[in-house]
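All protein chains of the complex are present and in place, except for one that has been dropped.
Chains: A, B, C, D and E, in written order; residue numbering restarts at 1 for each.
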């Protein structure tokens, strides 16, 4: 097993399982969770799973356009990194592994 | 308001909300919950919402074919009434009101 | 034709990502010619009425319903679960306690979920 | 071509009501020509492997995968949540602890969810 | 003799809805009831022609042909067909009482039937 690989949880579905798996993901890897489409609703401050990830050494990002369309910017934590639609591509290639959910 | 009308919760989606609404439905009405399609998974004995309804004075029914196709007959409570596909029609007309979910 | 029917259009899905809430509101408008449908938002359906959500696809439906004095009710319990308040929502909707929402659904003749 | 890729096909939806699990297993079969995909069932996906479920649409895929020695793993946690046990499942699958399932997903290069 | 309205939203194959609609309609028709169906959103694609018969898969087109044959009335949301590009490929009048309609036709179905069920 390679140590310290970069892993991207690419979450496009309204299924919290991807976030839950990420919570348990080994600390040895550098984990980023990217929320897209209706998965951006998980970014709501009231979401316990995402709050838990934010307290770990993991990054939570969300697609900025998908947040904006839904009018959610006032309801999400400051710790969530907003990624412009065009920059999602870079995030995909920066990571070694994609876990699609 | 008519007292004692017959109400059918006709639940075809994988959204437990219909069962939850039925739990809170007034005792004055005669309430039946009918589970179809993937909603029949709610009939699993481990489902808390359905167990709660079964302890109330309400009927829980499930489409027999949909239970059988999924191989679930051993995993559901005896209190759940199995309704043959062709008899679903009768259940629909026997009730005064349909709450689709 | 038959006795008066109470129609409830139930919006339970978020406003973007699927067409359901848009189509639900379009349905409310359509049936308003023959009935007085009540539109209710529960669960993620409440997100459709945030002040800042993009309503390009359905603001005309909201305006239409309000112009003919039809109600759009928001389930308070769903709001609270999402840490939202009345002030986060547009003015055309009315927040109702969960018990009242239940009562309206109980008294409907037909409930159509979106 | 590139370095060896670990493919995980993740079945998370129930076997009937949608085509997802059937199509997921068909995908496992398809990619088995070039890779050694691991098929994992979590959440309602575990229901696909009950003894008594109608498998007309996908038993050939299960048989094919077993014939070429590819693994189908079942998440134990998902089983427990559904009050199911190993004995309720067909023999061709192997139940794994949640931690092991996680490890396999962590070590995948590509995870394809159905 | 009663009148059943059915509304559904999902296209064929991906979800079970169209199969459930067919079976429910068939049971109602066989018991002598009247059946009126409204196809909304992706559901309009359930009535497309040339759905190939594949072993082990319930053919949705055939199912709808059968219930049309038994007297079901089917209305397809016009706008939903237009936007999906499937306007020209639906079952034709020769198959029975199937035609394009607007959302007001659903109001009519609600008004003229005794019960309306929605298959999600």
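As a working rule, contacts are C-beta pairs under 8 Å (C-beta built on N, C-alpha and C of every residue); 3 or more make two chains touch, one makes a residue touch a chain.
In this text, all values refer to a predicted model and were calculated from it rather than measured experimentally.
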Whole complex considered, the hidden chain contacts A, C, D, E
Those residues of chain A which, in the complete complex, touch the missing chain: 10, 12-13, 15, 36-38, 85-90, 92-93, 95, 98, 100-101
Footprint left on chain C by the chain that the document does not show: 16-19, 56-57
Where the missing chain touches chain D, by residue: 1-2, 5, 7, 19-20, 23, 26-27, 29-31, 33-35, 110, 112-114
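Heads up, the rule we're going with is that only the chains that are shown with their structure count from here on.
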Tell me which chain's centre, taken as the mean of its C-alpha atoms, is farthest from chain D. C
Please report how many Å separate the Cα centroid of chain D from that of chain E, as a whole number. 34
Distance between chain C and chain E based on Cα centroids, please, to the nearest Å. 26
Where in chain E do residues touch two or more of the other chains? 16, 114-116, 118, 120
Two or more other chains are touched by the chain A residues none
Chains grouped in pairs wherever the two touch, ordered by label: A-C, A-D, B-C, B-D, B-E, C-E, D-E
